[in-house]
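Structure in structure tokens, see below.
Missing here is one protein chain; the remaining ones are kept as they sit in the complex.
Up next is chain A:
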């Protein structure tokens, strides 16, 4: 109808002018197959997690003698102590460094690029956008061999920076996509009034677009942060020193060294998850919306 007459850009602009669609929860609907699947799936999720937690509190003797699903006769935190003494604090801080070190630059460069793509025009920016969109369809892990070669040539092999730089690059396409969608939703009238007030695009970006894009920035930050925090391939390939291990890598080597001491291995699993679990308890909604990074939008 009107879209065919005036082109799709108009409808897109038009959509921006409408209030956000209200969420419609189907309320109070009885759902038998869903319920059955729901409780069954709960068991599938909870039993393994319960097993991990209680086993991590068992002594090795208890592990071998008790029923595996029974609560430990003598709960002990000895395993946790052992894990922490095995340099897990260092792994924890390494993980924090690479996560913060990768997420913050990603957010800054992706935000600036998104602002330019939405607000600017011309072939260059269109090309940049197309390039990032293409990047979404490529399993970037497949480029790990040349990344490894380049990191060696740059003399960065076996450093935390070696993990950070490719992490930023891999995170850019999706971050730009989500932020662009958000900046597009900012009513044009607001940009217009900034312009009439004599603000430069640079000022508009920081004073108008940044505050309005905050939810998207948090979402993208969480999504990328979790990806880097739990990432395994880049640290495995681009570092080798024990003192540069990040948590997932530390878990893996710990498991290799202490494979006979299952309670301690599982204590390391629990410990490595605690920071994210704390985040989940504190800001579940934010975290969950970050996890899907707006895929469900």
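As a working rule, a contact is a pair of C-beta atoms (placed from the backbone, for glycine too) under 8 Å apart; a residue touches a chain by one contact, two chains touch by 3 or more; residues count from 1.
To be clear about the criterion, contacts and distances are computed from a predicted model.
Undergrad: Determine which name in "Putative phosphoesterase", "ABC transporter", "Sarcosine oxidase subunit delta" or "Heme ABC exporter ATP-binding protein CcmA" the UniProt entry assigns to the undisplayed chain of the complex.
TA: Choosing among "Putative phosphoesterase", "ABC transporter", "Sarcosine oxidase subunit delta" or "Heme ABC exporter ATP-binding protein CcmA", the correct UniProt name is "ABC transporter".
Undergrad: Name, in rising order, the residues on chain A that touch the hidden chain in the full complex.
TA: 1-2, 5-6, 8-10, 12-15, 21, 23-35, 37-39, 41-42, 44-49, 51-52, 55, 63-64, 67-70, 105, 108-110, 112-113, 115-117, 119-122, 124-125, 128, 130-150, 165-166, 168-170, 172-173, 176-178, 181, 188, 191-192, 195, 201, 205, 229-233, 237, 247-249, 251-252, 255, 262, 265-266, 268-269, 272-273, 276-277, 280, 284, 288, 291-292, 294-297
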